[in-house]
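First the structure, in the form of structure tokens, and then the observations on it.
The complex is shown incomplete by one protein chain, all other protein chains being positioned as in the whole.
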Amino acid sequence: MKTILDNGYVELIETWGSDERIIEAARMSTGKGFIGWGPRFEQVPSRLPSGGMTTKEVPGDEKLLAYLYNNKHSTPFEMAGMIIEVKAPIFVFREWHRHRTQSYNEMSARYIPLPDENYLPSVERMVEGSKATGNKQAQGSKELNEADATVWLNQLDTLYKYAQSVYERGIQFGVPKELARLPVPVARYSRMRASANLRNWIAFLTLRDHHAAQWEIRQYAKAVGELVAKHFPRTYSLYLTEKYDVQKA
Amino acid sequence: MKTILDNGYVELIETWGSDERIIEAARMSTGKGFIGWGPRFEQVPSRLPSGGMTTKEVPGDEKLLAYLYNNKHSTPFEMAGMIIEVKAPIFVFREWHRHRTQSYNEMSARYIPLPDENYLPSVERMVEGSKATGNKQAQGSKELNEADATVWLNQLDTLYKYAQSVYERGIQFGVPKELARLPVPVARYSRMRASANLRNWIAFLTLRDHHAAQWEIRQYAKAVGELVAKHFPRTYSLYLTEKYDVQKA
Amino acid sequence: MKTILDNGYVELIETWGSDERIIEAARMSTGKGFIGWGPRFEQVPSRLPSGGMTTKEVPGDEKLLAYLYNNKHSTPFEMAGMIIEVKAPIFVFREWHRHRTQSYNEMSARYIPLPDENYLPSVERMVEGSKATGNKQAQGSKELNEADATVWLNQLDTLYKYAQSVYERGIQFGVPKELARLPVPVARYSRMRASANLRNWIAFLTLRDHHAAQWEIRQYAKAVGELVAKHFPRTYSLYLTEKYDVQKA
Partner (left out) sequence: MKTILDNGYVELIETWGSDERIIEAARMSTGKGFIGWGPRFEQVPSRLPSGGMTTKEVPGDEKLLAYLYNNKHSTPFEMAGMIIEVKAPIFVFREWHRHRTQSYNEMSARYIPLPDENYLPSVERMVEGSKATGNKQAQGSKELNEADATVWLNQLDTLYKYAQSVYERGIQFGVPKELARLPVPVARYSRMRASANLRNWIAFLTLRDHHAAQWEIRQYAKAVGELVAKHFPRTYSLYLTEKYDVQKA
């Protein structure tokens, strides 16, 4: 289990399929199966005048996997997948749930009191975010300094406490949970399970492990990327290669 | 434009297709088109010993439409659709966005300051919600009275103002907008466009214009239902019939 | 591997998730996990005047699973799934591929010669199909007898051979494979892998393991049903109960 931000995590529940299964599925079109990763050495007739046999290095199925990936033959990558459990602030889930090809089951504030945990960014994250020039739309007009960041974090923390007290007071008064949650800030942590096939996890990484994505969701995307790297190493490597090629271009 | 809750709305942007188009699409399977709504009167041979012709009442295409609807032949209902603009609190959008067959474009707090508008329920809504026995999970343990509801709404309003002041202070300090929004409560209003085909609007109504849905999203579902009723009256009527049949069963 | 029709099969490649995982995912909404299938016996305070403790039978998580299934809370059923390999005639695949929530990788006649295997129905199937009164649209006007069925099957077999000879002649002439396939009948067998989550396999069964579905695809649906029954027995049992309830109603 990988801790993310101050109170979040990404935890693997289950994977299915593999880099090999992707090859198998792609080979349905030609009726063959998975042959093997390479390179391997085959005996082939020599081209030398002396004739005889010679050893030749031939690529294995990594060549087909790369061909599929780079030419957007994406359907074989739907033959593998991954389910994870995620704890993240609501504003992160709001971005995440725009990915309509994933399956979700989330904690519901209609049914249980939300745990009193809220995201408090670090001073460093805030100051760096303010400096960032790559994403002017997301910036305030002035550059944030450490002292002001600290002051603001104190105000934020007080706000979180006040919001929680309003929530609890509501419950005591008999306000239905589904309304008592109105003061809850978008920084509040929630939890969910998310399932997707590998094609769609790669699509998630492409958008969210990206410099234009908000720093917070990028931390989650990085954790997803580590799980993909572990369980589908050859596909992840092709994703990385494409990512850095795009950045160079 | 239909006003919903205290500050929200549902506004029609555009529709496509029609009840007639649904019939046309369904008739692709048999090579015929839309014939006409009925009943109509046709001249048919009389069964009387005296022979001759007689007038018979025959149903029109409403019979086919009902057959399609009631037997879950749903694909023809994908040949019509509707785009709307919606202003609603974030907690309503959180439920709405679980419908993964709709298309969404929403205002983003990463790019613009969110308007300072938050949902304040009425005392009546709160007290009724507390009384409701149909949805015990969503209730607090105690029954809410009007005096406590009024006290709580004042606390809630104060929380909204405090959250907004923390937001504005953050912007002044130079906190990036994407972080300055952390104190924003889930009661804050946002806006979006949503598009779906008629099959999926009906699925939305089935879940959200339903007694188990939270009262707030039901108000939006009712407004969606009115638009469906106006533009696809025969399909909407079949939806209503099914709805009340299910309730009776 | 289950043989279907004369030359087809359904073979399990892989499953993920389980009836237990579905419960776990559903419990995300309330923050609890899988507790256990029941019934189980708990010690509870006795209601007898003599007081003391007594043993009570309480239902296990099968009650929640049934509640989810019967009330169309479908998303937890997306947290499990199955990949199969299928060999079936093209006209069966044509119906199958209308299920847009599955992932497919199919053999392609653009790239390899299709194996020369075509579906020849049994005389019994043909005669029964002709008798069937439940689906008048699919019938010819006259009732088929065994002698005519046998004659027709001979004609059909001759047609298959002729179609294959035209295909092979084309290849010899240098006609591209993608055009040489033009004479191939819709009875020709092809192969594919298909992946879907459990929610969507149940939707497939509901439509295709159904008396209104063509007999041939029903045989495939039955084989899919047997795999679902083996790997997700409690969910399958709920599907069966609903199926026979609908038939009774």
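Here the chain labels run A, B and C in written order, and each chain numbers its own residues starting at 1.
What we mean here is this: contacts are C-beta pairs under 8 Å (C-beta built on N, C-alpha and C of every residue); 3 or more make two chains touch, one makes a residue touch a chain.
All values reported here derive from a predicted model rather than from experimental measurement.
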Ask   = Of the residues C:R169, C:H211 or C:K230, which one touches the chain left out of the display?
value = C:R169
Note = The listed residue (B:L12, B:I35, B:A66 or B:M107) that touches the chain absent from the view is B:M107
Key: Of C:F77, C:Y104 or C:Y239, the one touching the omitted chain in the full complex   = C:Y104
Key: Touch criterion as defined above, residue of C:I4, C:V86 or C:A149 at the omitted chain   = C:A149
Message = In the whole complex, not just what's shown, which of B:L12, B:A66, B:I83 or B:V123 touches the removed chain?
response = B:I83
Touching residues (missing chain, whole complex) on subunit C = 89-91, 93-94, 97-98, 100-101, 104, 109-111, 118-119, 121, 125-126, 129-130, 132, 137-145, 148-149, 151-152, 155-156, 159-160, 162-163, 166, 169-187, 214
Query = Contacts of subunit B with the missing chain: which residues?
reply = 13-17, 21, 24-26, 28-31, 75-76, 78-79, 81, 83, 85, 103-108, 111-112, 191-193, 195, 197
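Everything below uses one rule, namely that only the chains that are shown with their structure count from here on.
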Note = dist(centroid_CA(subunit A), centroid_CA(subunit B)) in Å evaluates to 31
Message = Give the residues of subunit C touching no fewer than two other chains, as numbers and ranges.
response = 75
